[in-house]
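Right, I'll just put the structure down here and ask away after.
A single protein chain has been omitted; all remaining protein chains appear in their positions.
Let's look at subunit A:
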């Protein structure tokens, strides 16, 4: 939270203290524990197609864990590939809609399969962490969900390599991004979407200025909430509204871990995606295509499966609301126009990368 004046006499300019040694040590063990966990679960995933030998040393990799995403994947792959991702490493969690075949058929995808519990594997992170230990070391790695489309300043003219080279030259190991929930004009389940179409043709509305940010100890990450989901589903209990900041792009080291989805990572310095002194760091956006027509049906399934998030019971109500096919659009929604517009709105920033 922004410091609000506080008591007179408090120095409003006090810098954030570095974590004390004990905290640092605790975080270190936490990281090691997560690594060990990933290694212990490595046999839960079975290779279906392994093309990792074709990965070039400077290739940008994309890691993802999917379940029944046959509808979104064609566009997701097309978009992410066009950005300059050379290889996708995917874990398929028991899909039944042809997701596995779709992924296995693409020659820049390596695919693993698992039938183990999504929830018990930290929502797929344990599996991905193992793959990242094996294949991500030394590479710039994107960790995404199938409903996230990465954009960043100048993305139509500058591939990811331009960005990662610039980040390298600037001595930065990561780039942060805000998840921007997109939604259609009418009820979310009403606009038909066909696999392979550009989802932003249907989902071209978003909330431009209702994000709430706090800084979180002990990992020093931001905690961003807000957007249409907070507005429509969590107004009564904003604390439970989904977390929206991510660190999707990291120059990976096999000793790194993601802690909570890709919202935060360890070591702690990877969470420093923001400038604390008033300047702006380069940041992107993850255009979140969650609210395509299948969402209504999928929420029903999620509700049955009870696999999502730390506290499934907590989200029951949320899924119930989505099943009612709500309209997220308001007269104050903003129409999606392009990255310059998104940057002018302050949702992302070019930082020093002009």
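Keep this in mind: a contact is a pair of C-beta atoms (placed from the backbone, for glycine too) under 8 Å apart; a residue touches a chain by one contact, two chains touch by 3 or more; residues count from 1.
Throughout what follows, contacts and distances are computed from a predicted model.
Its record in UniProt calls the unshown chain "Peptide O-xylosyltransferase", which is the match among "Cellulose synthase operon protein YhjQ", "Radical SAM protein", "Peptide O-xylosyltransferase" or "FAD-binding protein". Note that of A:231, A:254 or A:321, the residue touching the chain absent from this view is A:231. Of the candidate positions A:49, A:86, A:212 or A:303, contact with the unshown chain belongs to A:212. Taking the complete complex into account, residues 1-6, 8, 12-16, 154, 157-159, 161-162, 165-166, 169-171, 176-178, 207-215, 222, 224-225, 228, 230-231, 234-239, 245, 273-283, 330-334, 346-352, 354 of subunit A touch the chain not shown.
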